[in-house]
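Before I ask anything, here is the structure I am working with.
Removed from the display is one protein chain of the complex; every other protein chain stays in position.
Up next is chain A:
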Amino acid sequence: MTTPSAIYKHGDELEKHFQVDINNARYKTTNGSTTGPSEHVLNAGQIDRDRPSDPKLLDNTESSSPSYTPLSLLRMQLTGLQDDINIFLTERMEVAKMKKSKLASDAEEKRIEEEIKVLLDGGDDDNSETENEQ
């Protein structure tokens, strides 16, 4: 059975592919790392009442290693894929935020420089001081 996948695109400059690695533990759980209440909230005593249910076991599973239904496997794989997408887009958001912050900072710096320049160019009466001394 194939696994879920995703492709992110932004214009012609960026394309990112998301694939599931079925041997990686992050694709073998229904509890995502980027969904649900934060650690801070859980540590404060909050109970996660919306916690995803555990994957469904195949009937008559008696072996020590559990076998899950195909749709449970899909749900676990999709959970890991969702985390991958969320982490990637959050990083992109941070980059955009830093760029915006730098632009604002550069604009502010330029504004201050302009103001200083205007103030310095406005005081152009050095000769009057010399005449007073004489």
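Assume a contact is a pair of C-beta atoms (placed from the backbone, for glycine too) under 8 Å apart; a residue touches a chain by one contact, two chains touch by 3 or more; residues count from 1.
Throughout what follows, contacts and distances are computed from a predicted model.
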Answer for the undisplayed chain, UniProt naming, from "DNA primase", "Glycosylphosphatidylinositol anchor biosynthesis protein 11", "Large ribosomal subunit protein bL27m" or "Transcription factor Pcc1", is "Transcription factor Pcc1"
Out of A:5, A:24, A:46 or A:101, which residue would touch the omitted chain in the full complex? A:5
Those residues of chain A which, in the complete complex, touch the missing chain: 1-11, 30, 34-35, 52-53, 56, 69-72, 74-75, 78-79, 81-82, 85-86, 89-90, 92-93, 96
